[in-house]
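A single protein chain has been removed from this complex, and every other one stays in its place.
Here is chain A:
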Amino acid sequence: MKTILTATAALALGTGMAFAAEHSETVRLGTEGAYAPYNFLDDNGEVAGFERQLGDELCARAELTCEWVTNDWDSIIPNLVSGNYDAIMAGMSITDERDEVIDFSDPYTQPDPSVYVSTMDDVDVENAVVAAQSGTIQAGHVASMEGATLVEFATPEETVAAVRNGEADAVLADKAFLMPIVENESELSVVGDDVLLGGGIGMGFRESDGELREKFNAAIQSMKDDGSLNALIEEWLPDGATF
């Protein structure tokens, strides 16, 4: 075991020496890759979607080289603070709880409305079994409702599947995620009004990484100023409010 450890350490040091020669730092962007239209994997297995285009444009404006990384939603914050990537861009709404652990950029979407989707038109969501992805603002919202029972799932896809197969009466998720699904499936429909949660979607950074955050904030601001952010929002999030 000792030799294995020493060997690993030697290898680790060795590879580092080789790469230390390169100077321009790549910024690694962590995403989930399972939340269309914000981020998803296209047919080639590449990260695509609203955040892919936005992120690439932001990196170009901030003159940074960026690399996309997919990571499980549940471990997306621990891996950021531990330094496995430098920013989160995963449809993550700005909330106070998250803000205690990481720092957010300025929002790049308006507070996004969430909706309930169900197979029944007359479901009373206040007293129903509601599916949501664990660790999301929607899950937090359902948990705080007195009559409703929360069923949590690890991925967004599973929350919708739970409604299809009757495990849950309704699903609560971002409108932009649910609408393309509802449009495509006649059994599913939106129930009730929009629910406004969170403070918009922003990029997540380590609290110690103020410099990188400022760079991206400036890039986001420049895209807000010249209207290119609004164009992207209109392209990818048809129901989303613009700036």
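Just a few scattered comments:
Assume contacts are C-beta pairs under 8 Å (C-beta built on N, C-alpha and C of every residue); 3 or more make two chains touch, one makes a residue touch a chain; residues count from 1.
Convention: contacts and distances are computed from a predicted model.
The listed options are "Transketolase family protein", "Amino acid ABC transporter membrane protein 1, PAAT family", "NADH-quinone oxidoreductase subunit L" or "glutamate synthase (NADPH)", and the UniProt record of the chain not shown names that protein "Amino acid ABC transporter membrane protein 1, PAAT family". Residue positions on chain A in contact with the hidden chain: 1, 4, 8-9, 12-13, 15-16, 19-20, 22, 24-28, 33-34, 36-37, 40-46, 48-49, 65, 67, 69-72, 74-75, 78-79, 81-84, 86, 101-102, 155, 157, 160-161, 164, 180-181, 183-185, 206-209, in rising order.
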